[in-house]
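Right, I'll just put the structure down here and ask away after.
With one protein chain held back, the other chains of the complex are shown just where they sit.
In order of appearance the chains are A, B and C, and numbering begins at 1 in each one.
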Amino acid sequence: MLGTPDSYLSRLRERAPRLNIYVAGERVEDPASHPVIRPSVQVISRTYELALQERYRGILTARGLRGDEVNRLVHVEQSVEDLLARAEAQRILNSAIGNCNYRCTGHDGINALFAVTYEVDQSRGTDYHRRFLAWLEAVQAQDLAVETAMTDVKGNRSLRPSEAVKSNPWSYVHVVERRDDGIVVRGAKMHITGAAIADEILVVPTRALRPEEGDFAVAFAVRPDFKGVYFVASWHPMDVMKRMASELGVEIDYPLPFGHRNNYLIIFDDVFIPRERVFMDGEAEFAGRLVEYFVAHHRAAGGPCKAGFADVILGASALLADANGVLKASYVQDRLVEIARHAEVMYATGLAAMVKGWRHPSGAYIPDARLANVAKLEAVEHLKEAVAVAADLAGGIAVNAPSARDLAIPGLGQKVAEAVRANEAYTAEDRLRAARLVQLWTAGPHLVGLVQGGGPPATQWAYLKADLSSRLDDLMRRAAELAGVRRGGAA
Amino acid sequence: MLGTPDSYLSRLRERAPRLNIYVAGERVEDPASHPVIRPSVQVISRTYELALQERYRGILTARGLRGDEVNRLVHVEQSVEDLLARAEAQRILNSAIGNCNYRCTGHDGINALFAVTYEVDQSRGTDYHRRFLAWLEAVQAQDLAVETAMTDVKGNRSLRPSEAVKSNPWSYVHVVERRDDGIVVRGAKMHITGAAIADEILVVPTRALRPEEGDFAVAFAVRPDFKGVYFVASWHPMDVMKRMASELGVEIDYPLPFGHRNNYLIIFDDVFIPRERVFMDGEAEFAGRLVEYFVAHHRAAGGPCKAGFADVILGASALLADANGVLKASYVQDRLVEIARHAEVMYATGLAAMVKGWRHPSGAYIPDARLANVAKLEAVEHLKEAVAVAADLAGGIAVNAPSARDLAIPGLGQKVAEAVRANEAYTAEDRLRAARLVQLWTAGPHLVGLVQGGGPPATQWAYLKADLSSRLDDLMRRAAELAGVRRGGAA
Amino acid sequence: MLGTPDSYLSRLRERAPRLNIYVAGERVEDPASHPVIRPSVQVISRTYELALQERYRGILTARGLRGDEVNRLVHVEQSVEDLLARAEAQRILNSAIGNCNYRCTGHDGINALFAVTYEVDQSRGTDYHRRFLAWLEAVQAQDLAVETAMTDVKGNRSLRPSEAVKSNPWSYVHVVERRDDGIVVRGAKMHITGAAIADEILVVPTRALRPEEGDFAVAFAVRPDFKGVYFVASWHPMDVMKRMASELGVEIDYPLPFGHRNNYLIIFDDVFIPRERVFMDGEAEFAGRLVEYFVAHHRAAGGPCKAGFADVILGASALLADANGVLKASYVQDRLVEIARHAEVMYATGLAAMVKGWRHPSGAYIPDARLANVAKLEAVEHLKEAVAVAADLAGGIAVNAPSARDLAIPGLGQKVAEAVRANEAYTAEDRLRAARLVQLWTAGPHLVGLVQGGGPPATQWAYLKADLSSRLDDLMRRAAELAGVRRGGAA
Partner (left out) sequence: MLGTPDSYLSRLRERAPRLNIYVAGERVEDPASHPVIRPSVQVISRTYELALQERYRGILTARGLRGDEVNRLVHVEQSVEDLLARAEAQRILNSAIGNCNYRCTGHDGINALFAVTYEVDQSRGTDYHRRFLAWLEAVQAQDLAVETAMTDVKGNRSLRPSEAVKSNPWSYVHVVERRDDGIVVRGAKMHITGAAIADEILVVPTRALRPEEGDFAVAFAVRPDFKGVYFVASWHPMDVMKRMASELGVEIDYPLPFGHRNNYLIIFDDVFIPRERVFMDGEAEFAGRLVEYFVAHHRAAGGPCKAGFADVILGASALLADANGVLKASYVQDRLVEIARHAEVMYATGLAAMVKGWRHPSGAYIPDARLANVAKLEAVEHLKEAVAVAADLAGGIAVNAPSARDLAIPGLGQKVAEAVRANEAYTAEDRLRAARLVQLWTAGPHLVGLVQGGGPPATQWAYLKADLSSRLDDLMRRAAELAGVRRGGAA
């Protein structure tokens, strides 16, 4: 069934008293009205609204486990058409919201766990897949907002997890106790987008593990209000801006209803997870597979995700150029075409990873890993260039805009407002709003977020290097044949 | 039915006495044995061989008009799966041959004419589509090698065709006489890959036309041995190398069985075209559409086409690095990954244009024009970079290799051979062969060929600019909503 | 004579009561202690400190008008060696401060006015040069902090200045009254770095003007505390962060003593300028020349300026990588080399513009305009790439760092601190500080600041296009000679 903003909000409100969320050292009483967190709540609400629109049926929605219509964000993709629809969904959401849609990692975690729990059960006779399906049915039935927490804080990178936890107990989430009715976990995850306001969080390992590292091979679903779960929000200058604009009552200084990306450090301080919510516990050799499936989805979707962002950058750049009074200049028009081109390349590489997706024995479809990794790297390259074009077109006002409060200085404010106007079709306030939107992209956290999200480029590079080494002999042999060389590819 | 190299060669030999082909001012008696043209004949033969391989069934082949298996190179694509298979086919062929497959323009011309003749008939009550189907059935039945001739020599670019032909009769192919049984055409086409050795040439307009330019809105099929058709081969340094290596009996100096790309200037000196071979005559407003459909196919296929080239560049670079004795160096290994990445981006953008292909009323499927244009531009960008990496890895021997004849200089040759060896697993001859293969890509005609083929980048840029102008208002309006700006996108 | 931080600060404090500076709508009482403005005051103080260091003598200092040692930031460059020393000075300052040095525009305005006042006097018999020298001697004697205000707010870009001021009186600074003892000016300048805390502001036209636009051809020196001068500070999220870190007493959240770039909108509300401070009034045909000389200096210096930034980006990226525990990874080491390379290219193009500088009849040396424009475009390109590498290496912590206040949450803070640690040689606090420094570059205002500073790329592009058109015939003629073509370059 498709959820609604209202049902999501009422769940969030109900949970609020039990949530431990901190922003800059202060506990958050009500996330839905907290100036720093509210925009992300609005993002999730918007994902419900958009899925209810008739024109997006079959794209933002799909047929769920029970055959009824469910939100694609909690759907297990089961065909290439599904994968392609998911790519569309990603672009539509991010283009409409102008921010991360917050639920995409949940989708990828669901799809990865669906496949891996099946594999583990086949190999080990466990019953993770059944448990997972039971959990997923409930999720689909209520259209819960799910997010996945993967990245451990790691501590000393040169140590294996079992060593690292000795000096730093939070470095990797791990099982510290196994009871009849469940497990107790400890550790911390970082860079977890929007986690505090999710309905459910899927916690999964961050890396491939060795057989003896079973305590780290743990996957489970947790509700944010479980005892011992703590969220510490990232505190980026734009968060501060958001909060202060709210305090000062000048929404123009941060006019973005959906905000920028909100991330959390999550501390699991000996959290009890009931057995039915545990989807992996000790099967270390499957941890790597789980990561692989997750990143195949996540990096493939990274293409249309960033294409959606580029759509916003394009529209915002044109809007500000218009407010600046230079939209029709041929230099501006040419640069806008460049942004449009960057958007399509990102979209295209994502689509390609989807169209070459493959059927997993569980019935799930998984994007092609090689193309998914390429898609991520292209997303980095092209979003960076789109941002650079936006910086070129913006004019200094994207970083030098005064506060809207300056427009109200007695005696001076009116003059400031006049000085700030350019194209007379836009008020000073509207020009400032357009500038703040461009500021988000050219001087905000998105570039780093993109580069690091789905794993830093070094990990994609490593994948492609390993992938090539398995193909190089064959390519050399064929080149040798073409040129009549007697040796080649024989390593 | 699938053709064979033998049947193609026997048709070519039969036709040879009537063909007017010139290479550097000399008439070619037998293309199949002429040193400059033979490699291209071998390419076309290879397209027949490969299509017969079981592993490529359904990719290099398809179900034809009569339901039997036909070569995909003469197939009308009728689904997204078809388009995707075509993309695969393109990469497979070019990767295997290490050169243009020569029949790809024929495919694109067939697909464009299939759709446009249908449109013209629907609109004008003509019977071009029936004629075209009759011709195509014969083509499919014999698996004829078809190529398309589109680019007119144009003459003075500042004149419209009707003006241009006054001072330069060859500038645009046009009808000079209409008879009961057919038409007489005059003009010249240039940059026509492999045309002289095709079984059939589809001649189509090069640009959109105005209503009064009906004489230039002419499309037809011609056999290369028709009276009045003259072919003048391009004469590139590599052609000269090919000819001289043959004369001197040192195949090592040009060891490439499939050569580099062979192009022709075709002069139509008042050629009579029988009515049944005429597929457009005067319907000027459809000329632009024909070009659009052709380039949508051609630019979309440009992605996997160049990915196939990049596969060869990658294999060849690794082979030469091995012959040079440096394959294992980490610098080399990292650069090879870069080539691999370039290959996949080109492939991906092409696939995306295919997967977003659309159904034409005739039943034909046509790749998405926006993504096809993006694919072409990415192909330019990434093949250029792949070539640059190859130039980096090659070592000077890619351009400074001596002739293999130097290895036979009495008294000195043995010393030269010793001096030329590096990795002892390769003979001097084999290192030279590997160097010549890399030379083809780093110091040969391919880069320009790629950049210009399917229309120069300026034409893709123009498409994307026009395309954006139709979308910009909407993107601005959405940005304005996001930022709360009251105006935006209202032009 | 060389100034000291103390003398600068005492001048600033003395002036404070008369300064009209607004930050987010509130009047600033004491700039030197205001959290948003203090860092820029510290930057200027640092320029004095550094110039006093013996090792920078002759680079950060020079021989002034009276032969004594003066700060190079108020020096008129009079040889190629001078220009080169200025390039060094720029890199040294920005590398040491990790921010704009705030006084560089003053230097460029001084150098441009020195030359142009000489020209005007030669041509018109005026005495601007003498007036300017008198002002400059005083500046050099006290080592005053000078900045130049060039960019007008412009209003409707499609109007000439004389039209624009009709609907928007602030659009261009212009003379509204001429008296015996001086002039009265009105208008607004924007994007003026650090202007409010300068000792002197040079106000100059923003563009070439037509003969009839004499009222806009006005250049003068103004003190920030002159009656009618108002400063409205830019209000960037990092400013808000700075202010809130100060309010909350957590300097770790904004640990940068020198801050990021501080810019102002300046409103000249009928300001009286005494005659001796007026250096151009009505000589419209010299306005373009003034802009040319200014940007030749400013764009040439942009190379070493951004090289200095890249030095900081490099050090900061390595520091954070070390705190993250990954400094020794070969992927990281390779990327650091890339940043180093970007730094040197920016430096090199700036040096080249200096070394090809030319002697103006006044005795001043001016960098080569062609190379200066190239230097600016390369600075945009390479700083963007350096930033992208920094974003790659940073890890998510560059944007997802929690507030240092989170480390003090009772009961939880210690756990947060442990979770935040990576390389054990760094405390949590130190890792956060390093992350905030990288944040400044990867998610702060610097990229846009760079792109727009010294004029947006469109202006450099326009220069290079005009420049080429004057050389193209000659280049074509030489190509024609080389290839034996009979025509070429005769256009």
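Keep this in mind: contacts are C-beta pairs under 8 Å (C-beta built on N, C-alpha and C of every residue); 3 or more make two chains touch, one makes a residue touch a chain.
Predicted, not measured: the structure shown is a model, and the values here were computed from it.
Engineer: Which chains here touch the chain that is missing from view?
Structural biologist: Hidden chain contacts in the full assembly come out as B, C.
Engineer: Going by the contact rule already stated, which one of B:P17, B:G67 or B:G396 would touch the omitted chain in the full complex?
Structural biologist: B:G396
Engineer: Among the options C:A301, C:L371 or C:A398, which residue touches the chain absent from this view?
Structural biologist: Candidates C:A301, C:L371 or C:A398; residue touching the omitted chain: C:L371.
Engineer: If you put the missing chain back, which residues of subunit B would it touch?
Structural biologist: 20, 22-26, 151, 153-158, 167-170, 188, 190-191, 230, 232-238, 240-241, 243-244, 248, 253, 261, 263, 265, 267, 269, 324-326, 329, 331-332, 380, 384, 387-388, 391-392, 394-403, 405-406, 408-409, 412, 415-416, 418-424, 439, 442-445, 447-449, 451-453, 456-458, 461
Engineer: Spell out the interface residues on subunit C facing the chain that's missing from view.
Structural biologist: These residues of subunit C touch the chain that is not shown: 84, 95-96, 98, 251-252, 255-258, 311-312, 314-316, 318-319, 322-323, 333-334, 336-337, 340-341, 344-345, 347-349, 351-353, 355-356, 370-371, 374-375, 377-378, 425-427, 430, 433-434, 436-437, 461, 464-465, 467-468, 471-472, 475-480, 482-489, 491.
Rule of thumb we're sticking to: only the chains that are shown with their structure count from here on.
Engineer: Show me the overlap between the contact partners of subunit A and those of subunit B.
Structural biologist: Touches both subunit A and subunit B: nothing.
Engineer: If you average the C-alpha positions per chain, which one ends up nearest the average over all of them?
Structural biologist: Centre-most chain by C-alpha means: A.
Engineer: Just give me the whole-number Å value for how far the CA centre of subunit A lies from that of subunit B.
Structural biologist: About 41 Å, centre to centre.
Engineer: Any idea how many Å lie between the Cα centroids of subunit A and subunit C?
Structural biologist: Centre-to-centre distance between subunit A and subunit C: 37 Å.
Engineer: Cα centroid separation between subunit B and subunit C, in whole Å?
Structural biologist: 52
Engineer: Can you list the residues of subunit A that touch 2 or more other chains?
Structural biologist: Within subunit A, residues 461 contact more than one other chain.
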